[in-house]
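Excluded from the complex is one protein chain; the other protein chains are retained at their positions.
All chains are identified by letter, namely A, B and C, in their written order; residue positions are counted from 1 within each chain.
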Amino acid sequence: MLLGAAGQIRENHRRLSELDSFGGDGDHGTTMLRAMENLEKSVASSRGGQMKQLLSETAWAVMGTDGGATGPLFGSFFMGMSNGAGQEERMDCVALASMFEAALECVRKRTKAEAGDKTIMDAMIPAVEQARLAADDGFGICGILERAAEAARRGADSTKDLQPRLGRAKNAAEQSLGHEDPGAVSVSLIFKGFLKGALEDGG
Amino acid sequence: MLLGAAGQIRENHRRLSELDSFGGDGDHGTTMLRAMENLEKSVASSRGGQMKQLLSETAWAVMGTDGGATGPLFGSFFMGMSNGAGQEERMDCVALASMFEAALECVRKRTKAEAGDKTIMDAMIPAVEQARLAADDGFGICGILERAAEAARRGADSTKDLQPRLGRAKNAAEQSLGHEDPGAVSVSLIFKGFLKGALEDGG
Amino acid sequence: MAMKKFLNDPDNLVDELLSGFALAHADKVKLTESNLVVRAKAKARDKVALVTLGGSGHEPALSGYVGEGMLDISVPGEIFAAPGPPKLIEALRMAERPAGVLLIVLNHDGDVMSANMAMEMAQQEGLNVKQILTHEDISTGPRDKPEQRRGLVGCLAVIKVAGAAAEQGASLDECLEIADRMERNMATLAVAVTSATHPCTGEAISEIPQADMIIGMGQHGESGSAQSKLKTADETAEIMLDMLVEDLSIKKGDDVLLMINGVGSTTLMEQYVVLNSCKKILDSRKINMVRCAAGEFLTVQEMGGFQMFMARMDDELIKLWDAACKCPCMAI
Partner (left out) sequence: MAMKKFLNDPDNLVDELLSGFALAHADKVKLTESNLVVRAKAKARDKVALVTLGGSGHEPALSGYVGEGMLDISVPGEIFAAPGPPKLIEALRMAERPAGVLLIVLNHDGDVMSANMAMEMAQQEGLNVKQILTHEDISTGPRDKPEQRRGLVGCLAVIKVAGAAAEQGASLDECLEIADRMERNMATLAVAVTSATHPCTGEAISEIPQADMIIGMGQHGESGSAQSKLKTADETAEIMLDMLVEDLSIKKGDDVLLMINGVGSTTLMEQYVVLNSCKKILDSRKINMVRCAAGEFLTVQEMGGFQMFMARMDDELIKLWDAACKCPCMAI
């Protein structure tokens, strides 16, 4: 699952940097790429075991990316998933939704951004909401991830028409009109990657 | 006569800087303009009197231009003219040629440049030679200046086909091929200005 | 235009630049294994330590100010990107001492997030750390909304006066008070005329029309608000001074420190010319420019333009500003 996310970012990092260049400083793709490389390393060096532990190591690795806002925000996302994870080796559907909720909560500690501010939140909030609804509706892991990924994609899409109110790009609000927020696109790529990863794992 | 030279430089300083930009640093026109402004000031503040004294003041003013090679070279030219001038108020034809010879000699103290090195010397040497010949041939002041100016112009022209062996431009020798040496053009403008000045003064 | 920089593999850029930096200033600083910049000769442990963090690519900031009279540790991040919390907490642990640690943070989202997370961890671990946030870019928010204001070159003044106080044995609370006083009395405004390229992506980080200048351009090329035709030094100085004086409510007879910070390819020559313009204008308004400086203190790659910094000074701040310091890129 985690590696699926890394794969998606790797394929799209150029576009992410380009999106960051409309008002931002054009480095979001590079930074996400480095974050995902750190994630891959931490996955590779983890000796199987607990999901909770793996996620916490991953979070620390992502935070260590030295990537401006990206490290703390995405690191917090994984840290929250770890916080929300139980002690089990494999997660179930309800646990997954809770993990995402805990992730969102952890990110909220780092930023006051709300939906509509043209940030990662525009993708993350609906994705987590839809994951919860899907779990409540009795969907399986892949089903949950499918609905979450679709919600994240639509959320990222919706940022095209928004003007940023936070982050570096806020000072060049008009320049980013018509372009998606790079951070939101990253979130949607991560959920898409989770889904792909889960499908390959066989769910 | 001196003011005539200043006038010629003023009219052509842009072209001089442009010529200096082919391999040089593009400032010869500006520098000559400042030198001639200093010359004008020194002429204006001189209380009539001796030509010798006026020329020496002018030389010092031109040297004070802070214009790289231009100050010492053209300053020396005027200083030499002063050295060569007698104590009389007005000069005669023979004195004029001697003054130019003394000027050339004084410039030679400052540079090892010879004809063919693509410098001021390519205009100055023939101009001074022709001035002497014209004086020996019995020409009047205007006649002398006419032949000197014509020789200087041809000398400056001839630098087009040369590659500089001295001065800043020597390191970009090819770049200046096809263009006249700015310093040589300045010399020819000065002689042309002398002539114009002399004609207006009524000789 | 294609990027014309002397670089090797962009992935190693920060490592290489830090290692070159440490070579050039081996008498004053050294690098730890995890690329923290520390003093070659540590400060006595009964004095407050100063730590800061910030993205790379802004040389000589901030590591150039590690040394006697200024910082104890600088935590450099990637190009234009703050270091993550892990590195920062490592630095805070290393700096930890009875006298306490002052963490100086420039107000940019990434820096603040990293700092906040590290501060939370530090508190959990019982470290004696206090934090000061610098936010003095008057183009991004009004004075009563400091959280909207970016941190620009003003951090240097805060580091200088707090560093001098620490060196003189001031307590953590005293250092914080000094830093805070400087911070509340300072304002910066930037103007940009040409863009920089991001050394890793090779892309221009902003677009500035041929004949224009942009007042309010940020430290990473984030655009500012007021765009106009390029003006003379005198005119530009007047516009910028007006805005700074108004923001700080500077009055006739006030003492100010003025700093011109070249951000990259604007020459020192121009900086001196602008400084001279400022002096004329301030004189005419009877505002005392008691101290001033010009130079490249915090750059944005090869961007053209400068940051104009102004601060209202009192006698103690002036004394601390004048105090000796020996850092790689600042020595008084």
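In this text, contacts are C-beta pairs under 8 Å (C-beta built on N, C-alpha and C of every residue); 3 or more make two chains touch, one makes a residue touch a chain.
These numbers come from a predicted model, not from an experiment.
For the chain that is not shown, the touched chains among those present are B, C, taking the whole complex.
Only one residue from B:N12, B:T31, B:Q130 or B:S188 touches the chain missing from this view: B:T31. Among B:M36, B:M63, B:A127 or B:I144, the one in contact with the hidden chain is B:M63. Residues 17, 21, 23-27, 29-31, 34, 60, 62-73, 75-76, 110-111, 166-172, 175 of chain B touch the missing chain (whole complex, contact as defined above). Seen from chain C, the chain kept out of the figure touches residues 1-2, 4-8, 13, 16-21, 23-24, 56-57, 59-60, 193-194, 199, 210-211, 213, 230, 232-234, 236, 264-277, 279, 289, 292-296, 299, 301-302, 304, 306, 331-332.
Here is the rule we go by: only the chains that are shown with their structure count from here on.
The touch graph of these protein chains has some other shape, matching none of line, ring, star or complete.
If you average the CA atoms of chain A and of chain B, the two centres end up 75 Å from each other.
Averaged C-alpha coordinates put the centre of chain B at 53 Å from the centre of chain C. Centroids of chain A and chain C (each the mean of its C-alpha atoms) stand 32 Å apart.
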